[in-house]
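The complex is shown incomplete by one protein chain, all other protein chains being positioned as in the whole.
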């Protein structure tokens, strides 16, 4: 099966900023992304959990597969959103099927 | 700690096809998989969210760790299911503890 | 954008052990972790799903980004918790923004 | 005529319809109001259980009359044949491909339980009784239309997949099992069973329905916002013409079988309503090439609100006029 | 005897039991009917809150009689000792390893709150009153059995881990805290408090219980399907013999303490029922080597339906016969 080199970018970011982040991704030209729930976690700003929350609290995990050449532009766009906020960004090398999609 | 080379395959696929995909994985000889929820996302077929959905709508993220030598057979099995459907497949190099499990 | 080498450790572990695992992570000196829900899966101990469960059943996916030099100590700490239990551990090479956070 | 209008007007200012409108407006205005998936699913389980149970109790109370079997058979036949009508109309009125047209047709042969529930609630509000087993007819009409759609595609040489296990999956679909199961529990435990749990399944029913329709409005509105340009004017016309045509067929069948006025209205509503829960999921498996945006927009975005607001009072008025009831 | 049968028959056709049966059948037939985790947890919180609250109100109304302390102490002792009986029976009737046998034993020393609730609902249906504080006895019996199981393993030289923090975790378990907390709220606010919220915790209670048992049936059915070949015939025999034996012990203790007929039945049910929510989670921490499929199949797949259908009416009949009530 033919696979193609890609980058897998995962961003854990505060839920109230989700729309701003995905808007920034779209502007940066990504062809798609997925938003995964996060139940809880811990970091420099303390521990948290989604349990019982009523508002738009907690974090979400936004996953974005892209062509390697788009990475730099994408990270800039992401950083503009997460800069002042709570959140972590990681990038891994990946391979994808159906390269024409990315 | 002794680690072993493995491949991490992640498939974002439409929820109504989840059982068909996991059946295909099992037939292809994987020893295990995990299904993670996806809250929403965007792609060529538009934007979507799980919010308020009543039916089996939206996508799930199926994660499968396997021995590298199994990858090709697995991708063929996966592709047979996702071919006509909405979904993305990514593969990353990974290392696992307890190799005898995979 | 400047990125830094890191390791991404993902542990699928039984929900009743979540607190013990995150305590072990914290003791091993990680600066943060995220807990993602798992809907269901399959492995040597059979198939399972979160559907309709009332107790603390099923598994969670704990994700931890760390500096590469911490990996060995961390895997030892993780293994002490998962040893006798159901669960899988995978490690992937990653790159992170804002290295000072890890 | 003015009677129909006043009926429709009274229907429009019910909390149920207004809740749907609120959801629709909120979604179109891009409010972040949402109902969690688990809560929406919980409400749908509640509604299916309650409606099935009450149907069963009604049957246990009034007994099985001879029209029961006739109604079930009629429902089966209608669900198998209405897609053919829908397919024909779609080919005439729209430029949809065979596969898209077949997928849409499957939705219109199947039923929308929520529309059925809303109609029941309108009948109750007007003290018009209906056959309890109509809920069983609704269950029977859920799945056959899907098979008809696959047959329509196969006939045109299309690649419909009659996947192994699909029929089984359709028949054991969660909503059908719950609806039919609750129906039998109601039929077995009867009035005594109803007395036990009526504070749960009868008293708060309408209120839950309001919140559920709020959610339906949110989903429909989000869908409409997404689907700009996806459906043609002809398709929208279909989504209004088809329920009207189907309702007339339902009227004829209902009178032929000898249903009460309430039963006839429900039969019309079953024919006129289009599925937007079970069938879309089945289509993703069986006809993945069909565009979900098309069938969801038509069934949930157009036909559902049409039936909810104008359709139900219209069908009721027609049924009353025709039967002299 | 025929009276017992007719009692059991009447019990079997209640909406509660039939809902459980529906879930069981749906799961065994591989229907995709499911109840979202959050909804199931929400219902269990509702049930624990309601049952605790009502117990507290009953105590505030009838006052604390001298059997209260006796009942609590008896509950504690029973939860500590029943696992020893279970362990002995398991070693005699099955080939389970020490660790598996101890893990199963922990479940049978603890209690199933849902079985308790179902029994209360049967008593209410027959207008048999019972001591309100039995719900506190239920809370007291949740955790001790786990310690006994660990002791049984340690005695056999097994590697039970008396982990730091485990006891604290057991005592502050969510269900215990909610049940006991609601009990105190009910006891403090009394009839006035009940009047305030009875439309929420009394009226719809049985209906919620139906949906909850539907879910239990789904889980039990899925478990049974998974566990083919996991449990021996001897083990299944244990899962029926043990509740019968425990119920007899509960009967003796209840009479000794001087409980009312209703109270005796509830004491029998507490002894006879096996945990399948709190204890399994504790076992994964404390005895991870034990096979969850074994203890879940026995407690949820065999003993729970046995008690629900045959056990409760049987215990009631026995208690009424023996006490002449």
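As written, the chains take the letters A, B, C, D and E, and residue 1 is the first residue of each chain.
As a convention for this text, contacts are C-beta pairs under 8 Å (C-beta built on N, C-alpha and C of every residue); 3 or more make two chains touch, one makes a residue touch a chain.
It should be emphasised that the depicted structure is a prediction, and the values quoted were computed from it without experimental measurement.
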Note = Within the entire complex, the undisplayed chain is in contact with A, D, E
Identified contact with the non-displayed chain, of D:210, D:278 or D:300 = D:210
Note = Of E:154, E:197 or E:241, the residue that touches the missing chain is E:197
Request  = Just the residue numbers, please: which parts of subunit E touch the chain that's not shown?
outcome  = 36-39, 41-42, 45-46, 49, 53, 168-169, 172-174, 177-178, 181-182, 184-185, 188-189, 193, 196-197, 199-201, 203-204
Request  = Over the whole complex, note the residues of subunit A touching the chain we left out.
outcome  = 14-17, 20, 45-47, 49-57, 84-86
Task = Against the chain that's been left off, what residues of subunit D make contact? List them.
result = 13-15, 18-19, 22, 25-26, 29-39, 42, 125, 203-208, 210-211, 214
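Everything below uses one rule, namely that only the chains that are shown with their structure count from here on.
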Key: Any chain that touches subunit D and subunit A   = B
Note = When each step joins two chains that touch, the fewest steps from subunit B to subunit C total 1
Note = Most remote chain w.r.t. Subunit A, using mean C-alpha positions, is E
Ask   = By mean C-alpha coordinates, which chain is most distant from subunit C?
value = D
Inquiry  = Measuring centre to centre with CA averages, how many angstrom lie between subunit C and subunit E?
reply    = 34
Task = Spell out, as numbers or ranges, the residues of subunit E touching 2 or more other chains.
result = 32, 34-37
Task = Could you check subunit A for residues that touch two or more other chains and list them?
result = 36-37, 92-93
Remark   = Chain pairs satisfying touch are A-B, A-C, B-C, B-D, C-E, D-E
